[in-house]
Every structure is written in structure tokens, then in C-alpha cells.
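I am attaching a structure below and will ask some questions about it afterwards.
A single protein chain has been omitted; all remaining protein chains appear in their positions.
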Amino acid sequence: MIIVMKPGCTPQDVEHVAQLVRDRGLKDQVIVGTDRTVVAAIGDERRVDMSAIESAPMVERLVPILAPYKVASREVRPQGSVIPIGRGVEIGGRRLTVIAGPCSVEDEVQIIRIAQSVKLAGAHALRGGAFKPRTNPYEFKGLGEEGLRLLAKARAETGLPIVTEVMSIDQVDLVAEYADVLQIGTRNMHNFNLLVAAGRTRKPVLLKRGWSATLNEFLLAAEYVMNEGNNMVILCERGIRTHETYVRNTLALGIIPAIKRESHLPILVDPSQGTGHAYMVPSMSRAAIAAGADGLLIEVHPDPEHALTDGAQSVTPSVFSQLMADVQSIGAAVGRTT
Amino acid sequence: MIIVMKPGCTPQDVEHVAQLVRDRGLKDQVIVGTDRTVVAAIGDERRVDMSAIESAPMVERLVPILAPYKVASREVRPQGSVIPIGRGVEIGGRRLTVIAGPCSVEDEVQIIRIAQSVKLAGAHALRGGAFKPRTNPYEFKGLGEEGLRLLAKARAETGLPIVTEVMSIDQVDLVAEYADVLQIGTRNMHNFNLLVAAGRTRKPVLLKRGWSATLNEFLLAAEYVMNEGNNMVILCERGIRTHETYVRNTLALGIIPAIKRESHLPILVDPSQGTGHAYMVPSMSRAAIAAGADGLLIEVHPDPEHALTDGAQSVTPSVFSQLMADVQSIGAAVGRTT
Amino acid sequence: MIIVMKPGCTPQDVEHVAQLVRDRGLKDQVIVGTDRTVVAAIGDERRVDMSAIESAPMVERLVPILAPYKVASREVRPQGSVIPIGRGVEIGGRRLTVIAGPCSVEDEVQIIRIAQSVKLAGAHALRGGAFKPRTNPYEFKGLGEEGLRLLAKARAETGLPIVTEVMSIDQVDLVAEYADVLQIGTRNMHNFNLLVAAGRTRKPVLLKRGWSATLNEFLLAAEYVMNEGNNMVILCERGIRTHETYVRNTLALGIIPAIKRESHLPILVDPSQGTGHAYMVPSMSRAAIAAGADGLLIEVHPDPEHALTDGAQSVTPSVFSQLMADVQSIGAAVGRTT
Partner (left out) sequence: MIIVMKPGCTPQDVEHVAQLVRDRGLKDQVIVGTDRTVVAAIGDERRVDMSAIESAPMVERLVPILAPYKVASREVRPQGSVIPIGRGVEIGGRRLTVIAGPCSVEDEVQIIRIAQSVKLAGAHALRGGAFKPRTNPYEFKGLGEEGLRLLAKARAETGLPIVTEVMSIDQVDLVAEYADVLQIGTRNMHNFNLLVAAGRTRKPVLLKRGWSATLNEFLLAAEYVMNEGNNMVILCERGIRTHETYVRNTLALGIIPAIKRESHLPILVDPSQGTGHAYMVPSMSRAAIAAGADGLLIEVHPDPEHALTDGAQSVTPSVFSQLMADVQSIGAAVGRTT
């Protein structure tokens, strides 16, 4: 942490700040510049709340030096993590992983039919919502446990591991009983109690980035899970809130090289949520793979205009099939297989 | 809902869309313009998911006409709601309500001392965190139930009703046992299970706007609570995420006249969270009251440079005392008392 | 500037960076922390482009310490600047300054009538566009020089100094011939050639913040003007681009205390542009004054539904008259007169 003093500070002001640094168990070093004096706090600034020092007299501002995450940091595992999600599928290795399926599980025929068609097209896992977080309380919220049972049936039929969302701590055990991967959605990235509860299971956790989360916050959310002893965290970029209006969210693919530099965790991209429009999904899928993503999460529905949720951003099985072919070509160009 | 067709659409395309509208129980009306044909869907578009219609052939885009919220809407109660929060204090009437106290309850001496000093300065209720959502898992997370007990003591000492955060569904009963008002924080505005659980209590709910929430999403979150039979929702603006870097968040005071136009619910402003810097709190407090807010939520700490949390944005009791005098003057200028 | 080295850097890497610092005429100081080594560059980092040092091997990132602005800095003139704009009116003193008038000058009757009515209500200066920057090339772009002549007539009639926009370097002399204050709009805040040209006149410059400008960029734009010898710069907050949709822009009033802390320049607020909706203008005007703004820029039109430009955000003379009364009350509460 660097503490920048205001111009005109006295030696007493500087010593007062240096003392606050020492009180927190860190060492201080004062640097007198031509325009500003700064106090460097040496030691692990992440163990203590340094921000209160901003309140000391003649402090202009604080500048953190260390990234706040630890166990998710690339330094911990420079070779990167590979997370097995069951049935021989893993995420983060040379092989790309595509998780596809409907936004919501609607009924048995629908989920089995989609599972078969995405498998045929080459998907590696099945997604489908049983518990649906809906901004609008008047809309369809999923089939609940019945949805989980139908997902399990689809897994039995196709052999695809299943990925499904858990919205609340009281659903964790139930969802973990059925799912191969627990998904934590955008709206819950900062639901710390849920992160902890997911961390106490022994299931991989697919963690979606919050709408307005910074890279630091995203990795700290991962650390909430990891600190409970569950290192199987898979990150997922799904678009952020910006001023743009031609998309539901702005897909920020720059986070892929940034995560690869900062963290050992694998990262997927969800271009369905990340754009909100089916017509953009193929090109953003290709872009994600080209940028270095470890895989994709894609919403597929055989009849999007009658989908109960997210019809506008779901692609049909035939579009998905072409998308998989593209992913294969692009993957090959960047040294990945499917 | 207005459905805009692409140029070159055929009568069959239009009829297909009209049929999708009728399938959802709404009436259709087709308007043929000079450049575009549109289909108007007449009826309550909020009961059904219309968005899937975007997937139909030759649909360019959908334009919602009705705001999605209902029971929070101003039309329901044009005179506005006044929410009693206990001990003779209410929010939304002519009298302004200032809720002040530390970010976190740290110990008995601290909370009693702050409670007394904010009461003396004219505060109407006491805030203080017992369960603290922390982005960084390595930081202080609050005293838990012990914190609640200390808040109750402070209430007993001062008569101030207490406002404290509930982070998780399993804390709702416990927090409701102690608190006069349940606070739902920014990070949980989209935690729908928590909103429902809070709605099932008979305690007023102070709902903070999410970092990137739109006005519609904010009011829909309120409706999650209200739909459980609890109409005592108090909104709170606390800053949004933008490109600005001289603040932790951008306080968006324009939401005050917008909420007053769209909803009957009262709205407070939290200039501590909403800026992140103590030096900005007095001016933003004055601005909030001048803009028409029903009150304030202010972080006060006697020794900010040693506060366990949020020291940088906490004002001292003496600054708070001056702030209350300013609030009184500004309030008088806009027809409000304190 | 603090240069943070990556973990694992060698003494050679550090010395290489230290040399790059010395090459730029600054002194280096190395601080070896527990987790990171940093190199402090001591001296005026604003004279040279330091950013290239990020390219050196094993550099993690650069952290600027000094704010980049100089002559606009509060340190230069701690008491604040007061800018005379002609005819006895000045901006930045104890007296608030309200500049009101139509978005565009439409014809003689219109501008004279509005000038008289805003003067009667207590405005201190007249605004009106003769050259209008329009996002849409098919819309009305102003009367040009004829508009300037009509503004001068309105000044002759009412004694109000006139504020009008200059869009382009080839208009500077012409506009300066008529106007008391040259306005540089949001879209041109980064038009550096125009800033320089305005700086070469001896007219006060009203500089609007760019849609996505940071505080640093805003003050650096002011310095472009000031570096030409023209210190009469008046800042104006007019809303930024965010994810919000109930407003055309998000008015970021927190910039007022920030500017008062960082700079000696006065700052106005434009709540018409800053919200885009007439119904919000009165409350945001009150909020701006309460927050410490030095005055307001308000769009007034007698018949907004027939205004050629910006009708949706123009208030009528009777609303403006009430707004002035409110400004007076709020101003009194914060120690300002009108």
C-alpha cells in the first residue's frame, strides 16, 4: 500500500501515518518526492483493513499495490488448473468444453430432445435451469426439483454431465445431489453465504461474473469458494452493464487474457447471456475461443419463439451445430481440440 | 409491447407474429408505416414472457410499453407511502428521517457511544452492521448475533429504532428478532430468495439499489418483497458503478425525482457508500435532501482512522452534527422538517 | 510514479527499470516488500511519458502518484477563482450565477421574450445556441451568425451577458465578437485544437465535461485553455454516460466537492442536459446548489412542445421562476446569495 500525503503535510502528519501503518503490523518507509511525500506500507496489506488510514489528517489517497486475491492467483499454480466435471469431461486443459442446453428445463420431452441434439453436435455437458432467478417476479421461475430430476434423466440418456444453477443456500444440498456442476449466477456473485455453502460441497462451481464486478471482485468471489476447501472453481464471463443499448450486456472478452495472466482458474464465456440476441451468439462464440477461453456456455432451444425463458438469445440446434463446427476450426487455429 | 418488423417482411410474417401475440392471450393490432410495420400487443404484457417473440422470422426488435412493476407503481397509491419503522419514527412523510451509526458494530462501548452522539445530533434511528458482506474474504465480517445484542442495548439506552443488514435467508429470523428494520444490501438486491424471506416477515425492509441495477430492476426487487404481503419497503440509492474513479460509486440523485414519479415508495440516500469518501458526505447529504429524498443513511465513527470497516467514508460525530444542522436548513427550504 | 515489479523479478530487472526512470530525468528509489518490489520515480512525472516503462521486462503495472493537472490545481490558488463574465456578473464568488435561455435561438421574438422572462425571474446571464452540434445530421443546426446577432439584441434589451457555444476553430473569432462567454460543449471537450483557439481569445470559456471524461481529463482540458494564457475557465457538469435508461445522462453531482478540493476553478451544473427530462430539472437544480455548485445552466422555452431542439428537457418560464425561488432558499441555506 502506498499512502500519498497532501502537499503541505508536516513531519508530524507523516509520522502519524507511519505509526498507523506500524499499528497494523506492517513496516513503513517514507519517500519524500519533489511534489508529494508518500508512505509505503511494507508487508501483506491484504490481512488488515488499510482503508481507514485515508481518514488520517493530510492523507490525500491510498494506492493498493498487491492484488487482493491469493489462492486464485496465477503465482499459486503457474501451469493453470484443470477441473474435472465428471464423466471424463474436464475444463481448462487443451480440450475446449462446450456446455449447451436450454435456459430452463421445461418438460421431459424438451430436455431429452435438446440433450440429444447438443450431444450429437458435439457438446460436452448439458446446461438447464431448474431454479431460475428472474428479475421480474411474475415470470416463470423454473420447475424446481422436478427440473433436477429431468436433468438427471437427460444425463442418464446421453452421458452428458449436467450443470445447473443454485440460487440459495437452502438449495445447495438438493442441487448438489443431482448436478455435476453447481452454477452460481451473475446476480449471486456477491452472495457470500451462497459462495461459502457451495465451497463446502465437493462439486465443481461454475461462477459467473457479476454485472458490474471488477476483475478483483470476481477473483475474490472465487476465493470465497476456495477458502472452504473447494478449489474446483470455473469462471465464466457473461457480459457487463455499460451504456450500450444494442445488446443486453457488453461481453468483455479482454477479461480472458487478463484472467489467464492473473489466475490459474479456467474461464468460459456465455455469449447467450453476454449479448442477449441469438444473432450474435455464433460470432461471439468464435471470438471467445479465439481469445483463449477454455470453453462456452450456450443456450439452445428447438423452438425459441415458444421458449419459456430467454427465447431471444437461444439458438436452434441447427445453428448450434454450425457453431460447433466453427468452434472446432477456430480452436484448431489456437491449438485447442474439441 | 410493440413488435417492430424488419423491412421486407411479408404479410405472412406479420400474421405469424400476430398469432404469437394472440397465443399469449393478448390482442394484436398491426400498423403499417412508411418504413416499418409494427405489431402492437394489447393487454397486460407483464403476465407473460414476450421476449421470445424476438426469435420469430423478420422481427427486428421488441419495445416494451408498460413498466414491468405493478404494486410498487405510483398509480397504486398516488399520495405516496409512509412507512413506520418503530418507536414513533416513520419514513416518507413530511418529516425527514436520518439513520446514522457505524458501518460495523465493533464493541459495546463503541456502539453505545455512537448511538448517544447521533441521537444528540438529531438522528432518528441507529444503523450498524452485525453481519457484514465483505468483497474481500479476509476482512472483518461483523460480530454476528453479538452485534445484534449490542444494537438492542443501544436501542434500550437511546430509544432509537435499529436498522441492520441481513445477508442470508438463514439469518432472517434472527435479525428480525432484534432489528426494527431489515436492511438488504446492494450485493443482495438480486438475491430473490432473500427478498422473499424478508417479505414474509412483518418488519420494514430497507432495500438498497444494486450497483448496476436499473430503475425497473430496483422496483421489481421491491415487488418481490411486497408480493409476500409486506408493503413496508424503503428504497435507498447508494451509488452505481460507472467509469468515474474519484469516487467509489457514482451517486445518481436523478433517481429521486424518477422514483417519486414512478413509485409510491419512500427513498433514502446513503452518501457514505454512495461516494466512498468522508469529505464528500456533507455536500451529498445536502444535495440528496434538496433533491427530495425522504432521508439519509450516514456512517458515523468517533475514530475513523481506527474503524474496523469503511473508515474512509465515515464522518466523525462533530461533522455529523454540522451535517444535521445543514439537513435541517435545506429541509426547511424544501418544506420538510427533521 | 510507482512501478510495481512482478514476483520473481531479478535485481537486473529492477536496475533496468531504475535506469529507465533515471533516463527520464527522475530519481529512483527501490522498495523491497514482502510480496512485491516497487520502484518509486521521484520528480515531476508529468513532464515525460512514463507509460512506456510498462513495456519493460517484469513490470506488472504503473501507479501514477501526482494528479496530471497543474495550473488548474487547487494548490495554485487555494482561495478559488472568481471569473467575471461581463456586465457586473461573475462566477465563483459568494453569489450564485444562473444562466438561462433556450437551447437554440429560433427567431427574434423568441429570444427577446425568453431573455426578458428569465431576467425577470432573476437569471444573471442568457444562454442560447446559434451553432448547434447535433448527433443527427438531419436536425436543425442553429441560425449561425444570425443567431449571434439576435443574442446581441437580447443582451442590448436586457443587459444580460450572453453565453453561446462555439463548435469549431473557424467560428472562434466570430463567436467571440458577439459572446460574453464561449461555451465548449460536451462533444468537444477533447477537441484540443478548439480548446487552444478558445484559450487564445480573452473571453471566459465555459467548458462542459465530456460524456465519459474523468475528473483528470476534465481538468486537463481546462489546462489546454489556460496554457494559452486564458485563466477564465468555468467548468460545467452535465451528466455522464452510464447504464441508466430513465435519464439521457446521469448527473454526477459528486464531482462538485471533488472539483472544489482539487481545483480553484468554479463549477456550474446543467440539469437540463444532465437529465434530459424537464420534470427532473427543478429537483436537480436544488441538489446542485446544495452540493456547492457555483450556479446553473438552465434551458427555458415558452412553448417546449414546439421547441426546435431539446423541448423534452426545457422548462417553461413559470417553472423557471419557481426554480429561481428555490435556488434562492437553498442558496441561503448554504451561505450563497443570488
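Read from first to last, the chains carry the letters A, B and C; within each, the first residue is number 1.
The criterion applied here is as follows: a residue touches a chain if its C-beta (ideal position, glycine included) is under 8 Å from a C-beta of that chain, and two chains touch if they have at least 3 such contacts.
For clarity, every value in this text was computed on a predicted model and none was experimentally measured.
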Among listed residues A:T275, A:Q313 or A:T338, the absent chain is touched only by A:T275
The missing chain sits against chain A at residues 212, 214-215, 240, 242-247, 250-258, 261-262, 274-275, 279-280, 283-284, 286-292, 326, 329-330, 332-334
Interface residues of chain C toward the undisplayed chain are 20, 46-47, 49, 51-56, 62, 68, 70, 133-140, 167-170, 187-188, 190-194, 210-212, 216-217, 220, 223-224, 227, 240-241, 277-278, 304-312, 314
Contact residues on chain B toward the hidden chain run 2, 4, 7, 29, 31-36, 38, 40, 42-44, 63, 65-66, 75, 241-243, 245
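Criterion: only the chains that are shown with their structure count from here on.
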Note, CA centroid farthest from chain B's centroid sits on chain C
Overlaying chain B on chain C by their Cα positions calls for a rotation, in degrees to the nearest 5, of 180
Distance between the CA centroids of chain A and chain C (whole Å) is 38
Separation of the C-alpha centres, chain B versus chain C, in whole Å, is 30
Expressed in whole Å, how far the mean CA point of chain A lies from that of chain B is 26
Within chain A, the set of residues that touch 2 or more other chains is 241
